[in-house]
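Every protein chain of the complex appears in place save one, which is left out.
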Amino acid sequence: MNDTLKYAYYPGCSLHASAGEYDLSTRELFSALGISLTEVPDWFCCGATPAHNVDELLSLSLCAKNLELAEQVEGDLAVACASCFSRLKFTQHTLEENATKRKQVEKAIDAPVKLDGKVKHLLEILAKDLGLERLAASVSKPLAGLKVACYYGCLLTRPTDVPNLDCPEAPTIMERVVEASGAETVAWTHRLECCGANFTLSRPGVVLQLTNAILDSAKAAGADCIMVGCPLCHGNLDIRQKEIENVYSAEYNLPVFYLTQLVGLSVGLAPDQLGLNAMIVNPTPLLKEKGLL
Amino acid sequence: MKKKKMLLSQETMDTGFIRKVETLSDTSVRSCFQCGKCSAGCPMATFMEHPPNRVMRLLQLGQWQRVLAGRSIWYCASCETCSTRCPNKVHLASIMDALRKLSWDAEGPSKESYVQLANKLFLQNISSYGRQYEMRLAAVFNVKSGQFLKDMMLGPKLFAKGKLKMFQRKNKNLTEIQKIFSRIEEMRKKGEAL
Partner (left out) sequence: MSRIGVFICHCGENISRTVDVERVARDVGRLPGVAFSTDYKYMCSDPGQTLLKKTIQEQKLSHVVVAACSPRMHEKTFRKAVEAAGLNPFLCEMANIREHCSWVHENIEEATIKATEIVGMMVERVKKNRVLPTITVPVTKRSLVIGGGIAGIQAALDIADAGHEVVLVEREPSIGGHMAQLSETFPTLDCSQCIMTPKMVDVANHPKIKLYTYSEIELVEGYIGNFQVTIKKKARSVNEDTCTGCGVCMTKCPQKKIPNKFDQNIGMRTAIYIPFPQAVPNTPVIDRENCTKFKTGKCGVCQKVCGPGAVDFEQEDSLIVEPVGAIVVATGFDLYTIDEKPKGSPIKGYGEFGHGKIADVIDGMTFERLASASGPTGGKILRPSDGKEPKQIVFIQCIGSRAREKGISYCSKVCCMYTAKHTMLYHHKVHGGQAYVFFMDARTPGKSYDEFWRRAIEEEDAVYIRGMVSRLYQKGDKIVVMGSDIAVGVQVEIEADMVVLATAIQPQKGADLLAQKLGISYDKYNFYSEAHAKLRPVECATAGIYLAGACQGPKDIPETVSQASAAAAKVMTLFSKDQLEREPIVARVREAGCVGCFACKKVCAYGAVEEKEIRDRQGNLIKVVAYVNPGVCAGCGTCQATCPSKCVELDGYTDEQVIAMIEAL
């Protein structure tokens, strides 16, 4: 068996902007683990929520186009952003099931639709392709004593039969990955609740209310920090955390890590390789306290 | 509109509209038996004037004007909780997509303008740049919605953290994406797609 895992990499728009640290830590972690990532050349936006919200055909076409572009690069398609992951999987699922929509999309992209390529979220690559045992074997600085609240949000697991990443109601894949890195995980009630997602732009009040409940639940469960696999969740939990504390007179001070940042720490990557300084809620005091810095 | 009596007849129950929704969403509107589980788990239900099950009920009765006039469909976060837990495999999140699309086709009868504006700007960015330009999206949204000071405090912090990019390069292959937009428009004109 060829030991090198090779993937085409679809970072998505956020990772080239507000979630730069997710992109950075992904590249650094994968290179440290000996996994090769080659960015899909000239990829487009997947359309995210706004496209499928008002124009499903456009959403499917954008994703189908990206799947076509990804064919140029060897390997399954690795996706970091939960929203891009969800849209690409939805597209594969829909076009597989619905011949009419498939024909329309083929006309829109002026090319045959290819659905045999596998789309994988980073979690899947770490937990299944690399495997938890090999991941654990790469850990040089176990995250001992760090209590992590794994936050799935909506799009990694829902709906049933589409992303097929894990059970939509009782997933464990994030916990398994971060536990392999030596961290502890907490059982909490809001790990699958919605953060309000892209209402952060149009109706931020909604986001504050929903995200407050999530932070409150993680704090109540005794978590030190939150781990996410989605830039939008990250934005709402991290960037808006101070504002939420002000509005709801609460004190959370919960650093919000991308999964690649925490796993990256455990394999011995330095803070600047993981973009820890880009986090709004400063993780340094916590990591120092736990002896991880 | 909300309180007006529903006069039901074959003329007032728009089955053509139901069929359009079913084609777009690939899910059966009749399958819903009004158990309310969607509304029970919807994170956005408290913000909606019609909770999700009632949107379904109005749709079953072909009362699309009542549905589209409200804000409910624009407050759906596409979190897929309803679709995941529906006992009858009604894909309500997809039905919401279909309703929003048809609302746009009907030229936005809803009063909810902010969400619609954000969606419009998002799609415009894709056709002009190929990728999302977050900084521009936020700035133009604030200008167009007249909330110049919204999230003002966040700006400098995000900028300092490298989270706001001032410039966005256009995709080299941008014309390809623009062709997708125009081909879809063409198909719709010819009636080949909804």
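Chains: A and B, in written order; residue numbering restarts at 1 for each.
As a convention for this text, a residue touches a chain if its C-beta (ideal position, glycine included) is under 8 Å from a C-beta of that chain, and two chains touch if they have at least 3 such contacts.
Model, not experiment: these values are computed from the prediction.
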| item | value |
| --- | --- |
| Absent-chain contact - pick from B:H50, B:R100 or B:R136 | B:H50 |
| From A:D110, A:E169, A:D272 or A:E289, residue that would touch the chain that is not displayed | A:E169 |
| Hidden-chain contact residue, picked from the options B:A40, B:L117 or B:L174 | B:A40 |
| Missing-partner contacts on chain B, residue numbers | 31, 33-42, 45-46, 50-51, 53-54, 81, 85-89 |
| Missing-chain contacts mapped onto chain A | 160, 167-170, 189 |
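Criterion: only the chains that are shown with their structure count from here on.
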| item | value |
| --- | --- |
| Averaged-CA centre spacing for the pair chain B and chain A, given as whole angstrom | 23 |
| Residue numbers on chain B that touch chain A, as the complex places them | 24, 26, 43-44, 47, 75, 77-81, 83-84, 91, 93-94, 96-98, 100-101, 104, 114-115, 117-119, 122-123, 125-126, 130-135, 137-138, 141, 150-151, 153-154, 157-158, 161-165, 171-173, 176-177, 179-181, 183-184, 187, 192-194 |
| Sites on chain A touched by chain B in the complex | 13-14, 16-20, 42-45, 47-58, 61-62, 65, 94, 97-98, 101, 104, 107-110, 153-155, 158-160, 168-169, 193-194, 196-199, 201-204, 206, 210, 239, 243, 277-280 |
